[in-house]
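Below is one structure. I have some questions about it.
Up next, subunit A:
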Amino acid sequence: MTAKETFDRLAAKFPQFPLGYLEGKDTAILVKGENLVGLAQHMRDDEEYDYCSSITGVDYPDRFEVVYHLYSTKKEGGPVILKVHAERENPMLPSVVSIWPTANWQEREVWDLMGIRFSGHPNLTRILMWEGFEGHPLRKDFPGSEDEYIFG
Partner candidate 1 sequence: MLGFGILKGMSVTLRRFVDTYVGDLGKFPWRYRSRPVYKRMGITERGAFTIQYPEERVAMFPRYRGPLMLLTDPEKGITRCIGCGLCERTCPTESIKVTRAEEKVDDQRVPETYEYDMNTCMFCGFCVQICPQDALGHSPELEMGTYSKGDALILNLDQMLELGRKHAPGGVWPLEKEAEPS
Partner candidate 2 sequence: MTELKTETITINMGPQHPSTHGVFRLILTLDGETVVDVEPVVGYLHRNHEKIGEKNNWIQNTPFTDRLDYISPMSNEFAYVLAVEKLAEIEPPERAKYIRIIMVELNRIVNHMIAVGFLLNELGCFFTPMFYCLRWRELVVDLYEMTAGSRMMPNYFWIGGVSADLPEKFLPECKEFVDAVPGFIDELERLLTDNEILQMRCRNVGVLPPDVAVEYGCTGPLLRASGVPYDIRKAEPYSIYDRFDFDIAAGTVGDVLDRYLVRIAEMRQSAKIVEQALRDLPEGETATPKKRKFRPPEGDVYHRIEAPKGELGFYLVSDGSENPYRYKIRAPSFVNLQSLPYMCRGHKIADVVIIIGSIDITMGEVDR
């Protein structure tokens, strides 16, 4: 099944969700943040996309984008890629941990390095950096860190 067919079926099924179709190397479906959980629930329960491979945050000049790569361990077929946009100021998206528990650490990583909050996450703390670190290093405007500790 091609990505276009998947998109058409989803768009027909959810007329209330405005979905966007993004052409590219990997075709993606653009979802609005508030519709993400509903669509994800459908993808897991009815379409058998039970395996969420990767959650990535990208820092574009005008927006943040979170990309979800969904696969199925039960049926053939390439990935379904969901893309969600978040605004630059105080980005906030719903968490999908309740649907795919694998999102737990990956969302924590996105929060730690990219600074996108996920509402409804059970334990949204820093994972790779320490608690109390300021800033989110993978943002393009991260100034770099400074130490005042030097062995003398």
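The rule we apply is simple: a residue touches a chain if its C-beta (ideal position, glycine included) is under 8 Å from a C-beta of that chain, and two chains touch if they have at least 3 such contacts; residues count from 1.
Keep in mind how these were chosen: all candidates are chains of the complex that A comes from, given by their letters.
It should be emphasised that the depicted structure is a prediction, and the values quoted were computed from it without experimental measurement.
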For subunit A, which of 1 or 2 is the touching one in this complex? 2
Partner candidate 2, residues of subunit A touching it in the complex: 24-26, 50-54, 56, 58-59, 67, 69, 73, 76, 78-79, 81, 100-102, 104-106, 109, 113, 126-130, 137-138, 142
